[in-house]
Structures are given as structure tokens and as C-alpha cells.
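Every protein chain except one is present and positioned as in the full complex.
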Amino acid sequence: MLLEVRGVSKRFGGLQATRDVSLALNAGEIRGLIGPNGAGKTTLANLITGIYAPDSGEIRLRERRIDGARPSAIAHRGLLRTFQNTRLFGNLSARENLLVTIYAWCGLAAAARMRDEAERRAAHLLQLTRLDAVAELPARALSGGQRALLQLASGFMHPELALYVLDEPFAGINPVFVETILELLEHHRKHRGVAYLVVSHEMEIMRRICDRVAVMIEGAIFLEGSLEEIVADEAVIDAYLGRI
Amino acid sequence: MPISAGSEALRLDGVVSGYEPGVDVVRGASLRALAGAITIVIGPNGAGKSTLLRTIFGFLAPRAGTITSGDFELGGLPPHRIKALGIGYIPQQINIFPSLSVEENLKMGAWTLRGRRATIAERLDAVYDIFPALAEKRNHRSSSLSGGQARMLSVAREMMTQPQIILVDEPTAGLAPSVVPQVYAILTQARTATNAAILLVDQNVEGALEIADYVYVLDLGRVRADGPIAEFSLERTRELIRASLRG
Amino acid sequence: MKTVALGAAAVLLLATLPGVANPSLLHLLTITFYYVVLATSWNLLAGMTGQFSLATQTFAAIGAYTTGLTVYYLHVPIWAGILAAVAVSLLCGFVLGVLVLRMRTIYLAIATWAFAETVHISLGAAYNLTRGELGLSVPPLFGSLEPAPYFEVFLILAALATLTAWSIARSPLGSFMRAIKDDELRAESVGIDTVRVKIFVFTLTSGMTGLAGAFYAHYVAILSPNIADFSVIGTIITMVIVGGIGTVAAPLIGAPIVETLGALLSRYGEWDLAIFAAIVIVLMRTSTGGIVEAGRRLLSRLRQAQTT
Partner (left out) sequence: MALGITFIYSIVRLINWAMGAFYMVGSYLQFILVTQVFGVDRWWLAVPCSVALVFVLGALLEPILIRPMFAGNVERKDEYATVVTIALLLFMTAVASGISGPYQRTPGSNLGTIVLGPLPVSGARFAALVVALVALGLFYLFIKRTWLGMALRAAADSRTGVQIAGVDLARIDQFAFGGGVALAALAGALLAPVFLVFPTNGAMTTTKGFEIIIIGGLGSIPGALAGGLLLGVVESLGTVLIAPQYQNAYGFLLVLLILLVRPVGLFGKRLREV
């Protein structure tokens, strides 16, 4: 088992953001996470990646507890994430944005040794994402689609990437970029066994890529299954109608 | 600017807007809201419904297209000017001032009427009549309210100015089921009592359909379907949702 | 490599200056080099890492007073005093960094302000120890106050500081620092231990400043609390902003401009600071790239105006 989330709850003041969420992922799996607005999807992503510490419950990555650990420590173990509103290091060049991931993983002491390897990986990813023409531009000068692509690509620089949490990776992105993103996901899944937890409302894409989908409603996992099973479930449609 | 029933209160033509440069969330939406009617906008997550309301209220400037109310072009005006034109906005997040008392929160809602003591007292009484729970706690800090009461307060606050156009974003999210009908009752009351045009974005599609007069279906920032309520039976809506979930 | 060679050539060329220049120019340049070190360390911290310290001058004072006091009271050799100065400023930087850098960025500025003013006032108040405003007499480094050798020392210090900043900026550490400045949460999510990087940079720059302060003490010979005056950090910030915040060259451009202007305006009282502050405000509102960038923009605008 790659990721195990067991009975995780988080409360913000009066709002129960997630309640008793359990979720398990195997290596190489793509799991979709859908649900109405405010269902707690982003909160769950934040809990898994260490931005929040859960109030109760535990999270394990390859059997080892990661709940309560700092995001940098979790990232070090191969669990990375993207942010819904693309976040990049705006004043670093596109190439540097990629390099940072690998240096953060190996540490400064080993950075010099990793330099050639890092540059090679970066060049490869820049080529795959067709960002090589803008490689030396500061990231803030890139277009919205290019930025989203770069954010995603930066995670693939991690040499031991095991699980990649993607928060709305396709929102507002030009279809051409979407295809590139999907190619990247598939490539790293096939060759490295990377697993993905994808939060998205782009159902057409989710249907294409996800093995299974989890529906979150009111902070809890309501149902898990294939997208067909979920669409066939009257209770899910009720939930989307607002009938809880 | 009195608007007679059925006249056009708000009109959007080809509105484009978004937060990040280069990423449009609303991509050319056109719709209108009539006075004395509830117009609902439904659609899947990320369709741009909330962004649409934020754009109308001036938090975002439209990148293209026009937003007009009567003879006024609203695009590019700051929120306080739009409020002064008689447009109210009830945002998705519970919108109260926790360190103020319940009554002070309501008074803040009447900011544009400040100084008109009699009017404010009258409106306060009216609001307390509708929400006895708020009347009971009028001098408490609003941070002591439950989630449902806080939601009620943020709706009630916008009623203080009796706006001609009300933009409502998910008014029932997080409310106890027993309170939901009450919130809808207030909206229908505002429609008839003050002849307001109500533009409602709601996740509680079923509940919203019951009070709506006209329906727009928004998907990926554009209007996919629209029509009077008669054309949107529950069955058809379920099918629409199923189709959009299917992708 | 080309940049290093060019820099080395410039340093060698400058090193021959005492043969031809008069003492007052040498003094001016010596002080400029001192400020290059201070501005470089502030720029590493604030400009590249986004951590606003307001205590750079204070670490210089800590360095200066550490060597001054140990040499004065314990009669240790000067080099031991300077070593002690570096050790004490590193330690102070580390402790303050550990306490404050876990917090939101703004706390560093508030805490360093309080630290700076407390040290400044305490230096004056601890009259028995420091002789307060009267000044602590510190033995000069080279036996005499003849400016030429000091010029060379501070030239080397400035060159070393710039070299340090330059190699950090090009190293992975430099990209971590700029990443933290751009988006700390994302830096953490990518796997950078942001707290450690921030503490490291804060400690390093504290030591660097302490070293410069220690040499400065043995140059001015009479040490007073003025070394920790708030106007010093104002001058440092002005230099970096004028030179273009966050760039390695900022102190090299900013320090000579500000020092020279200051010297020219000194006979009119403190108006120079007012003028600098006004320049900073104008630059912040128009171009954070500093005076070079602002000039370049102005030129291109003029050129555009000509062609149309």
C-alpha cells in the first residue's frame, strides 16, 4: 500500500472541513477526487501534503506515519503536490523552477554531484513540455497554460516521486496543454509507477484517466468506484442536486 | 431607479473574466435578470458561477463584454459604487463581522443609509420579524452564532438596504435542512415585496428550482442552456447533471 | 569565469590606487567598501531571501564592540579580538534566527528593530563598560591610522563579500533563497526546509557583518554607539534599492553613489538622508530594478519617443 489515510478529521473553528476520511492508494494508480464546492477536497490535499496537521486520524506513506510532519519532510519522501491557483517561483527561470525540486531532494551537500543529472532531467522535461523556448524566462512571464504545465513538470524532477497530488490541474487550461499534461502523467506512471490523486471537475478528462473515483460530500468520502458506477448512483446525483 | 415587474434589471453580454492573467474562468457569458423574478445559474464545479457574481459586483473587472443595469455600465466600477446603485451581494462564504454584535452587523448592512435613523430602525424591526433567532441575540457578539445563524445573518444583512438587484451565491450551503426553506422564503419575499431581480447561484439545485423563474446552465464559463422554469423539470436537470458528470 | 576574471582585474587595479590617490579619497573608498559588505549581507537576506532584517548595523556593532572590549579589557591580540567578534555575531545571529524565523516574515523585521534599538541604547547606557558616547578607544590594526593599508583590507573584505554573494546566487542555495522569497509555502511543498535555509542565511550574514564591524573598529580607533544608529540601516537599504534589490551587483552600484553623494552633501547637514529617502520612495513606486533599470527604461522610452 502506497498511501493510507485512516479516519482523518480536521476542523476550522465552526466548520468541520473533513470528517473521518479514509482512503488508500496503490503505486501506479490514478485516483480521482470529485465533489461539490466546499466538500473538503482541497483540505484533504492539504492534510496529506502536510500543510495542515489533522485533528485526529493518521496518514501513512509506505507504512510510515507522515501526519503532522512538515511539508518539506513529506516532499522528501516522494509525496508532492500542485496548487489549484498555479504557484511557481515567479522570479526564477522556468529551468530553475525545475532544478529546485531536485536540489531540495538531494540537499545542498550533494547538489554539486547531482548537477549534470539535474540539468539533463530538466532539459528532457523542458523538451517534453515544449517549454524549451521559454526556459530562461522568469516563470511569471509565462502564459497561464505554460505556468500550469511547468508547475506539474517541476514535480517530475523528483527522483523518487511516488505520489503526486494534483489540485485542479486542468482548470482553465487550453486543450493543447491538457493533452501534454496527460502524456506526462501517463509516461511517469508507466515508467516509474507514480500514483496520482487528482482533484478535478473536468469530468471528461477524469473519465479518461482515473481507475477509480472518490466522491467527497460535506467533508466525508461518500462513495468510491468507477465513474460509471458513480454516475449510476442516484444518491450521488441527489447530492449534486443538493439533496443530502 | 424603480424597475417595473418583468423589465430587464441586469444584462451581461459576452463577459470574460478571471483571476490569473491568461486564464479565463468566465468565457463570454451572456444573460439577463428580470425585475421581480428569480434567475438561477446552475452548473458543475468550476463552471465560473461564483466568478460571474464577483465580476458583476466589481471585485473583478471584466476583460471583455459589458455588464449593464438600466443605463449604467457596471464593468470597472468598484464594489462600493455598485452597492450604491442598489445592488446587493451575498457571497458564498459566511460574511459576517465576528467582532461586531449581531445588531451592528445588520447596521453595517445599512451603511449606505447611515444617518437615516428612522429607516434603519424600521428595517431592523422587519429583519428581526423574519429572523426571531437574530432578535434574541441582537446584542451578542456575532462570533457566538452557530453556522446556520451566521448564514442567516449574512443574508439578513443584505436585506437592510432592500436592493433592487440581489446577487446570491450558495445561500444554503452549510445550513441545517430545517432552515433552508426559510432562506428561500426570504428570497421569494424579496422578489414580490420589493420587486427585486434576484440572480441566484446554488448548489442546492432542487431547492432553487422550486423558487426559480428562469434558469441558466453554465459550463466552463459559457451558457450551455437556458429557459423558463417550465422547461427545467427535475428529470431534465438530473439528466443535465448526469451528462456533465459523465464528461 | 569571465565575470570572476573581470572582478579580479578590477580589484587589482583598485589595489594600486593608494599610490596615486589622496588620503581623503582613500578614506571615502574605505568607508564605501565597508558599506559594500554590510549592504551585501542585507541584500543576501532581504533582497534574495525576502527576510527583512533591520539589524545589520547592530551585528556590525556587536562585532566592533566584541573585539574592542576584549582587546581593551583582556589585552588579547587584535586577531583574537576579531575572531571573537565573528564568533559572537554568528552566535547572536543564530539564536535570534532560531527564535524568530519560525514565525511569519514580518516578525523578523519587528524583532530585529527591537533588537537593534535595544542594543543601540544599551551601548550608550552601559557607560561603565563601553564609555558610551565618549567612545571606546580601540588600537588601530596597523599601528597607525595612515589610510592606505586599511583601504587594501576593506577592498579585500568587499571583494570577498561580493564573491560570496555571487557564488551563492549561482548555487542551488541561491535558488532556494530566491524560491523562499517568491513563495515560501511552495518552497516548503517542493521539499526545501525553509526554516533551516533562513536560519543559515541569517547566521551567515550576521557573521559577515560582524567581521566587517570588527575591522571597522580597528580602523576608526574610537568606537561609539553611532555605529549602530538606525540611519545606518537606512543608508544600507538605500544603497541596495538604488543598485537594484536582489541583484549581486546592487551594493557595488549603490554604495559608491550613495557615499559620494553623501560626502558632497555633508556640508548641508543631514539633508542627504532626506534626499536618499525621497529617491528610494520614487524608485519603489517606479522600478524595483534600481537606478540602472530605471535609467534603461527611461532611455528606451526616450528612444521610442524619438522614433515616433
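Letters are used for the chains, namely A, B and C, taken in the order the chains are written, and counting of residues starts over at 1 for each.
Quick note on the criterion: contacts are C-beta pairs under 8 Å (C-beta built on N, C-alpha and C of every residue); 3 or more make two chains touch, one makes a residue touch a chain.
All values reported here derive from a predicted model rather than from experimental measurement.
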{"item": "Options C:A21, C:V76 or C:V280, residue touching the unrepresented chain", "value": "C:V280"}
{"item": "Residue in contact with the excluded chain [from C:V37, C:I82, C:V100 or C:I192]", "value": "C:V100"}
{"item": "Hidden partner interface residues of subunit B, rising order", "value": "57, 59, 78-80, 83-84, 89, 91, 95-100, 104, 107-109, 111-112, 114-115, 157-158, 161"}
{"item": "Interface residues of subunit C (partner: the chain not displayed)", "value": "46, 50, 52, 54, 99-100, 102-107, 109-111, 113-115, 117-118, 121-122, 125-127, 185, 230-231, 233-234, 237-238, 241, 245, 268-274, 276-278, 280-281, 284-285, 288"}
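Following the convention adopted for this analysis, only the chains that are shown with their structure count from here on.
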{"item": "Category of the chain touch graph - line, ring, star, complete, other", "value": "line"}
{"item": "Longest centre-to-centre distance from subunit A, chain (CA-based)", "value": "C"}
{"item": "Between subunit A and subunit C, centroid-to-centroid distance (C-alpha), Å", "value": "42"}
{"item": "Rounded Å distance, subunit B centre to subunit C centre (Cα mean)", "value": "55"}
{"item": "Subunit C partner contacts - residues on subunit A that touch it in the complex", "value": "49, 51, 70-73, 75-76, 80-81, 83, 87-92, 96, 99-101, 103-105, 108, 111, 154, 158"}
{"item": "Contact footprint of subunit A on subunit B as seen in their complex", "value": "18-25, 44-46, 50, 92, 146-147, 150, 170, 172-174, 177, 202-208, 237-238, 241-242, 244-247"}
{"item": "Residues on subunit A engaged by subunit B in the complex (per definition of touch)", "value": "14-15, 34, 36-38, 85-86, 143-145, 147, 168, 171-173, 201-207, 227, 230-231, 236-237, 240-244"}
